[in-house]
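Heads up, one of the protein chains got dropped from this complex, but the rest are sitting where they should.
Up next, chain A:
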Amino acid sequence: MMIDTVLWSRLVTGLTLSFHVIFATIGVAIPLMIAIAELVGIRKKDHHYTLMAKRWTRGFIISVAVGVVTGTAISLQLALVWPNFMQLAGNVIALPLFMEVFAFFFEAIFLGIYLYTWDRFRNPYLHWLLTIPIVLGASMSAFFITTVNGFMNQPAGFSLVNGQFTAVYPLQAMFNEATPSKVFHVLTSAYMTGAALLAAIAAFSILRKGATDYTKKALKLMMSVLLVFSFLTALAGDTAAKFLAEHQPEKLAAAEWHFETEKGADLIFFGWLNAEREIIGALHIPKALSFLAFSDFNAEVTGLNEFPANEQPPLWIHYLFDFMASIGFILLAISAIFFVFLLWRKRNEYNRWLLRSIVLGAPLAFLAVELGWFYAEVGRQPWIIRGYMRVEEAATTSPSIMPLFFLFLLLYIVLGTLCIIVLRRLFRNNPAEVELEKIAATHAAKVKEEGELQS
C-alpha cells in the first residue's frame, strides 16, 4: 500500500510537470523572440517584423494562460503531494521559491501592459522597452526554480541535526554546485526550443502556401536564433555532463551504462542490456566518455558498481540521455545546413526536404526538453533530496492520490486540446497576408489624408 501511494504521487507530479514544462518552455523562450522581432522591426522600419511580434504575442498569451494555471498547480502540489518534503526542505528552499513568485509577478504585470499598449506610445522604443521586464521576469523565474531543482540534486547550505535542517545559509543553498550548469542548460535549451517552434511554423506555412516575404523573414530570423542557441545548448550539455562526472557520478554512470570504474572509458551509444547486464548491439566510441567527462581521453570514470544497489538509478535512463543528445545535434545540424544553403548561392534554402525537417524540428525539440527533464529527475532516484531524503519518506500517505491522477490527466487533456483548437482558430482564419493588406490600406489612407490636408 505504501509503495502504491508513492508511485501514484510520483505519477501525479510527473504528469503535471511534463505538461507544465511544454508551456513553461514556451513561456521562457517566446518573449525573447518577440523582443527580437519587435526591435528588428523598429530598427529596419519594416512592418513585417512588427506584425511578427504582434502575431506571436497573440498566440503566446493563450499558452501563457495554460502555463500560469499549470504552474499554480505544481506549486500547490509540492505541498499537497509531498507534505513531508516541504516541511523539511521548506526551511532551505523557501527563498528561491519566494523569489520565483516575485519574478513571475513582475512578468505578469508587464505582460498585461505590453499587450494593451501597442498604440499608446508615440516613440516605438518605449513599447519595446516593456519586453525587457517580460524577458527578464520569464528567465529569472526559470533561474530561481532551477536553483531549487539544483538543491534537490546537490544539497548545500545547511547541517542536518536530528532530522532537521539547521544552520541554514539560504544563498549557499541557492547557489549550490549544480545551479550554474543546470541554469545554463535550461535557459539555452528553452530558447532553442522556442526558436525551433517559430521556425517550424514559418516553414510549415511556406510548405503549405508558398513563400512570402513575411514567412521568409520569419524563417530566416528564427533559424539564426536557432543556430546560436543550439550551439550554446550543446556547450551547456557538455558542462552539465562534466558536472555530473564530478559530483553525481551515479547518474552519469547509469545513463552511460558504465558499470566498472576504469580509465579511458568508452562512450556507449544506444544498444540494449541482456539479463546479465551485458551490453549488446551498441555503438562504442573509444575513450569518448572519459573525454566527455573530464576533457581527458585517459581520465578515470567512476562506475555504477561502486554504489549500493538500493541507491542506483534505473538503467533505462540511458535511452533518455541518448535521444536527448541526438536531438540536440540534429537541431544544430538542421540550422547549420540552412545557413550553408543560404550562403552557398547554388543551393536553395527553401528546399522542400529542408523545410520538412525544420517543421519536424519543433516536436523534436520539445521531446528533447521532456527527455532531458525525465533523465534529470529519474536519474536522481531513489532520492528526493539526494543523500538526505528518499522519495518514499516524502510522499503523501493518502490513498486518494490515485483517483486524483486521473482527474489531473483529464484536466490536462481538456486544456491541451482546447489550447490547440483556440490557437488554430486564431491563426487559420486570419493569415499574415490579410493583416498586412489591412495595415497597408490604413497606411495608404493616412498618407492620402495627410496629402489632402497639405494641398
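A few comments on the model shown:
Just so we're on the same page, contacts are C-beta pairs under 8 Å (C-beta built on N, C-alpha and C of every residue); 3 or more make two chains touch, one makes a residue touch a chain; residues count from 1.
We adopt the following convention: contacts and distances are computed from a predicted model.
Remark: of the listed names "Type I-C CRISPR-associated protein Cas7/Csd2", "Light-independent protochlorophyllide reductase subunit N", "Cytochrome d ubiquinol oxidase subunit II" or "Electron transfer flavoprotein subunit alpha", the one matching the undisplayed chain in UniProt is "Cytochrome d ubiquinol oxidase subunit II". Annotation: of A:Trp56, A:Phe104, A:Phe151 or A:Phe366, A:Phe104 touches the absent chain (contact as defined above).
The chain not shown here touches chain A at positions 58, 61-62, 64-66, 68-73, 75-84, 86-92, 94-95, 97-102, 104-106, 108-113, 115-117, 119-120, 133, 165-171, 396-398, 400-401, 404, 407-408, 411, 415, 418-419, 421-423, 425-426.
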